Structures are given as C-alpha cells and as structure tokens.
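Before we start, here is the structure in question, set down as structure tokens.
A single protein chain has been omitted; all remaining protein chains appear in their positions.
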Amino acid sequence: MFATIKNRFATTDIEVKREDLYKVVVQRDAIFELIFMLREQYDYQTLNAITCCDWIEEEHFAITYILTTSDRKQSFMVQTMIGREDAQIDSLTHTFEQAEIMERDLHEMYGIDFPGNQNLVELSLENWVHTPPLRREFDTLEFVNNNLSFREGRDGNMDVKKEMKRLRALKKAQKAAAKKAKEEASEVSDGN
Amino acid sequence: MKWSIDISGTLSPLGILAAMMQKPNTIAYPAVKKETAVGYRGFHTNLLVDCIGCANCQDVCMNDAIDMIKTDKEYNVKNSSQCIPRIDYGRCCWCSLCTDVCPPDSLKLDEEYLGVTQYASDFLYMPKDK
Amino acid sequence: MIILDLALMLITAYFVGFIYYGLYRNITARFQRRIGPTIFQSFYDSIKFFGKKEAISHGWMFYLGPIIMATGAIMTLFFIPFFYQSESFSGLSGYGNLFLVLYLMLLGPLGNAMGVGVGGNPFGVMGVTRGLTRLFALELPFYIAVVAIMSISQSADIATIAGSQTTINAFAHPLLFIAALFSFVAMMGQSPFDVVGAPVEVYSGPASEFSGKFLSLLMSQSAIFSFAKLVLMVNLFLGGADGFFELLWKTFVLFLFVIAFGAIYGRFKTPQSVDFLIKVPTVIAIVGLIFATAWGN
Partner (left out) sequence: METNKHITIFHGPQHPGITGNMSVELDLIGETIQKATTHVGYLHRGFEKLVERRTVIQAFTIVCRICVPEPDPNEANFAMAVEELAGIEVSERVKYIRVMVLELSRLASQCMWLAGQSGSIGLYAVGQWAIADRDLILDLFEELTGGRVYHMYIYPGGVRRDLPDGFLRRLEKVLNHFKKRLKEYDNIFINNASFKSRAIGVGIVSPEECIKNGYVGQVLRGCGIEADVRKDAPYLVYDQLDFEVPTAQGGDVYARALVRRAEMDQSIHILEQVIDKMPEGEIMVKMPTHRKFKLPKNDTWVKVESSRGEFAYYMAGDGSEKIRRMQVRGPSLVHAFTLLEDLLVGAELSDVALIMNSLGICPPEIER
C-alpha cells in the first residue's frame, strides 16, 4: 500500500505514528484522489473526523482527514495544506454524509469555505461577526477585555517579582543606612 | 404502536414495590449530613507561618483567579514579598494545581465546601489560616 | 342546612385531597428509595402559588379554563354522597344520580380544552388532544362496568348502589371491577396512561401555560377531583362507607393501588394506551357484563 501511494502521489514519506495509525501529507489537488483510493482499494470506509490546524507562521492551514478501516483496526491521517487567505477546499459530502457537520464546524471556526456543502450555516456561534474564533489571529484575551469586565474588587494585586525586588532593595538600603549610622556613630564616638 | 401481552414483562417489574420496605438512599439533609472524604477539594486554606509569598500559585493558575495582596496579619518572616494569595471563587475551578506547586505546602484545599452568600464581592476569598 | 353540608364536603375533600397528594409524593418517593417531601408540601405549594401573579394572559377565555375545571370537579363532588345512609355529607345527591355524575366528570376536561386552546401553546393543545383521545378510550370500559353495576343494583342512585351490596361488588363481580380499575388508573392520570402531561413529550401538557393563581386552582381542583373519583369508586365497587374511618381506609387502599400501578409501569404512547384501553378492559367489562346479567343477583 505504501509503495503504491508513494509512486502515485509522489510524497516523500508515510509516517507510521503507531501500529494502528499512519500519516501522509499530499498535495492539495491529489487529496481526494487519495481518499477515494484508500476507500475503494484499502477498505478505509469511515471518515472519522476532519481536523484543521492553523500554522500562522507558515501561512497555511493543515487540513487532516482521518479515515478508518471497516474493521476499525487501522487509521490513516491524510493531510494537506491550504492557504490561509480565501481558504477553501472541496466538500466531501457527496461521499461521506457526516462530512457535512464536520465541515460546518470548520467553516465556522476557521472560515474555510467548502464548495459543494449545501449547509454551511452557523453551528454554535450565534450572529458572530468577528474573526472566526479558532484562527490564531483571534485573541481571546483582547476580545474579553473589549466586551466583558472583570469582577470588581480585584484591585490590590501586587506584582510579586517587583515587590520582592523593591523589598530587597529596601532591606539593602536599610542595612546600608544602619551600617552608615553605625559607622557614623562610631565615628562620632571616635571623635569624642 | 404495537403492544403485546407479555406476562413475564408485566410481573417482573413488581419488584419495584419491595423498595417500599427498604432503607431510602437519600438522607434528611439538614438533620443528617454526609461525611466528606479525606482529601476532598473544597475551600482553600493557607498557613501563614509557612507561606513564603512566592506567587507560584498565581503563576500556575490558568483562570487568573489568584491575586497576591499585602496582608496586615502576621506573616512568615521568610515571606520575601510580604504578599499572600487571595482567590476569586468566581473563577476558581478547584483543580488544585496551586496546591501542587506550593513549595512550603502551605496552600491546601480543605474538606469544607459549603458557602452561601448574597454578595458577589464575597467571592473574593481569603484562605483561612490553618 | 344544605349549604353548610356542601361547605363541609368541600373542605373535607380539599384537605383530604391534598393529604392524599402529599402521601402520593411520599409513597412514590419510597418506591424510588427516597425519603420524599413532607406530606403537606403540595398544600404549601398551592397556597404559595395562590399569592403569586400570573406570568402570562391570553384573555378571559383562557382564565375560564381552570375555573370550568374547578367547577366540574366541585359539582362532581357535590353529587356523590360520602356515606350511604347518612343525612349529612350527602350533598346534592338527592337531586341527581349516577348519570349526572358521569356527565359532570366530563365537564372539567372540556372546559380545560377550551381554555388551553385559546392559549395556543402547542404543547397545551397537544396535551388536550391526547387527553380527549384518552378520555373516549377510558370511558368505554368504565361506562360498561357502571351500567352493569346499575343493572345489578337496579338503581342509578349512588347511595342505593353503595348500600345494596351484600358482598361488595369488587368480589361479587371481579371482572367489572378490574375493567373499571384500568379506567380508573387512567382517570387518575397514572402511568401507563399518563399521556396528557408527559414531561418529556409535551412538557406538562395543558398546565404548561398556567401560572400563579390558576396553577394553584388547577392543583386544588385536581386534589378535590381525585378524592371525588375515589369516593365514587368506593361507593360503586367497595360497598360504600358508613363513617369517616371506613371511607378513609377504603379510599386509601384504592389510592395505594393506583400509586403502585403507576410506579411499576412506564408510559404508553397515546395510540398504544387507546389501543390497550379499547381492547383489554373493554373485553373484560363486556365479559363481566354478560356474567352479571346471566347469573346476576
């Protein structure tokens, strides 16, 4: 199986993550061919999940299709990269019915378009107008600071590192002052 | 839509009636109280003679529930920042990571867990000194 | 003093009804291995609801629903004598017989249907539809049994029927009693026939829109109506009662049976319960009727 996939899709290698889990990264235009091949020839009949991972530094989303054989002993992660701008990849709904809800999820969370999926309506976020929330550029803390307020009465929080430094400096100064005072006192006594 | 005559299925659930004679599982709450297991994750306690004010608890808390504040109570002489933790129970999830990272083991979770208040400000909880 | 008599009947039915309600909750709790609330919990609840404002209004027709229901329950109560040979606690039973009682028992559900229909809550409407469907099914065996009892006693007067039983009808005519019992369980809204207010299907059905005073009124009427139905059953099948003690223990035994029945079995679907009521108790009632007329008396 590995040799066939390697020859046909010109991928560099197939990772064996565990004895029951393989992973392959292919070009975007070949991914559906590979999924169909796995399904038809190697009995990977179930689509378990479609996941997405945002690699913002490399400017792409990694879309992973996880397929499982009908005896459920082997899983195959088929991964491809799509650009972050105008992200889109064809829908799998025509082959796997359950892809509809998974794509709907990703559409909402990442703003990825799936041409061919008829039902890309909102899933769990209602009237969401901001950046799709699971994109890395969406900052939850900033969103919270802009839209919600913290509990009142939380003042009095100290920056402990600064406080330690200040206290240490204070102690040092006190010590130095004490020393100085002592020296002065001894000087005075010497003078006498 | 269908139902059929099912003698054993009709007679076997009669066992429910036996429960009438058995001891109930519930307890009459305010009169009888359930004993909490040792090691239950309830309210925080902080032994001030041990607390060194290191703020490890504040650092590990993912909910930002812990504030380090100045105290007017007597504290450990080794407390290098002279601060002790105060916990916002509106944010705390009782994961007990703060007690795991406490170097002198002064911050602990107590078996006590019942707190009733009508003021939201009471959620800012000063751990008991014990 | 018929007014005083009626007032006493109403008060008795109200309190005993609520105590039975409380007992119902307690005994059910014991079947479920719980301690349960105090006996007067439902009573407290109903008093508390009475002091609350209604959350929603759909006009006067909507308010009329619970009122008609309560009227139906109270009128039913007034025409059922508590004791078979006592002057007091006989209410209006001298002026009406079993036929009138059976008719009055229908008034409540119909009034409820009107009120809930105005509310337009889909769950309420669905509950009422289910209730009326079930009503037609449960009345078939009950009426057959009651007609048989009337023909045996050769009277439609409830006190006469109650007083004329040498062996109580439940033992003399067990088939009729069993058929009527099935209907009675359904009448009391116990599973497996509790399709009307099924919580996971139609929320609380007809009661879902009512709140405040009208919910309290619904609770009170259900307590009174339950007691009235229990007294009717005792009069028709358990030989009636001659004093309060006899009335209470007889109604309580019947009530306990209904609770136990409800605790054991789950809920039927509406078509299933109609199907069941039309087939099993009706057939039993018809067989009982044949026996009673062939070998009766």
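Just so it is clear, A, B and C label the chains in written order, and each chain counts residues from 1 on its own.
Basically, a residue touches a chain if its C-beta (ideal position, glycine included) is under 8 Å from a C-beta of that chain, and two chains touch if they have at least 3 such contacts.
Please read all numbers here as calculations on a predicted model, not as lab measurements.
K.L.:
Counting the whole assembly, list the visible chains that the omitted chain makes contact with.
P.N.:
Within the full complex, the chain left out of view touches A, B, C.
K.L.:
Of the residues A:D29, A:E126 or A:D155, which one touches the chain left out of the display?
P.N.:
In the complete complex, the chain left out is touched by residue A:E126.
K.L.:
Of the residues listed, C:L247, C:A263 or C:L289, which one is in contact with the missing chain?
P.N.:
Going through C:L247, C:A263 or C:L289 one by one, C:A263 is the residue touching the chain not shown.
K.L.:
Spell out the interface residues on chain C facing the chain that's missing from view.
P.N.:
Interface residues of chain C facing the absent chain: 28, 31-34, 122-123, 126, 191-192, 194-195, 198-203, 263-270, 272.
K.L.:
Can you list where chain B touches the absent chain?
P.N.:
2-4, 6, 8-10, 12-13, 15-16, 19, 25-26, 36-41, 59-60, 62, 93-97, 100-101, 109
K.L.:
Pick out the residues on chain A that sit against the missing chain.
P.N.:
17-18, 20-21, 23, 45-49, 51-55, 62, 64, 66, 68, 70-73, 75, 77, 96-98, 100-102, 105, 109, 122-126, 133-134, 136, 138, 140-141
As a working rule, only the chains that are shown with their structure count from here on.
K.L.:
Taking the touch definition from the header, please name the shape of the chain graph: line, ring, star, complete or other.
P.N.:
Shape of the chain contacts: a line, open at both ends.
K.L.:
What whole-number Å value describes the gap between the mean CA coordinates of chain B and chain C?
P.N.:
48
K.L.:
Give me the residues of chain B that touch two or more other chains.
P.N.:
Nothing qualifies.
K.L.:
Under the stated contact criterion, what part of chain C meets chain B in this complex?
P.N.:
Contact set of chain C toward chain B: 27, 29-35, 260, 263-265, 268-269, 271-272, 275-276.
K.L.:
In their shared complex, at which residues does chain A touch chain B?
P.N.:
151-154, 156-158, 160-161, 163-164, 167-168
K.L.:
What part of chain B is in contact with chain C in the complex they form?
P.N.:
1-3, 13-14, 16-17, 19-20, 22-28
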